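A single protein chain has been removed from this complex, and every other one stays in its place.
Presenting chain A:
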Amino acid sequence: MLHSLVGKSLGFIGYTIQYGCIAHCAFEYVGEFVTCSGPSMEPTITNRDVVFSERVSRHLYRIEKGDIVIAKSPFDPKMNICKRVIGLEGDKVCISGPSDSFKTHTYVPRGHVWLEGDNLQNSTDSRSYGSIPYALIRGRVCLKVESDSFLPYPLLHFTMSLYFFYCPTEQESVVFK
């Protein structure tokens, strides 16, 4: 009786660890669903949109100009930002605002990327804090879940809650500043 109880609980713990590890690998190397908030990527991504960010191209160093990426904020690593890649290392980028008459340019240093929001008037991005290291990029946004479609939501909530349960310290909400 006691023997079988110990055996069952050990087996349960083993399965929990196994599926936790599989979940970690999936979220770390395949991709995850992220809820976005804030105005900086309008009109491409609006407030409360749910996007899928894939990790493969980040690990293979295949991020290209024009990709929308989710990155850790350089000033608060627990917060995430979602911006569009404007320049890769060595590119010349414009750092002045859209209404300025005198344009100033700078070069993106080695190993860095230049990120800007689509909503240029209302976005805190590389124009204010400079280019950010490539390693801060977490994933590339590859699809947006339509906000009025009902189908993915149960699955999504399950995935998100599983992730929070599995890794409670990591903040998953993307905050546009």
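Keep this in mind: contacts are C-beta pairs under 8 Å (C-beta built on N, C-alpha and C of every residue); 3 or more make two chains touch, one makes a residue touch a chain; residues count from 1.
Heads up, the rule we're going with is that contacts and distances are computed from a predicted model.
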| item | value |
| --- | --- |
| Record-based protein name (UniProt) of the chain missing from this complex, from "DNA-directed RNA polymerase III subunit RPC9", "Mitochondrial inner membrane protease subunit 2", "Small ribosomal subunit protein mS25" or "General transcription and DNA repair factor IIH subunit TFB4" | "Mitochondrial inner membrane protease subunit 2" |
| Footprint left on chain A by the chain that the document does not show | 17-18, 20-22, 24-25, 28-29, 61, 72-78, 109-112, 132-136, 169 |
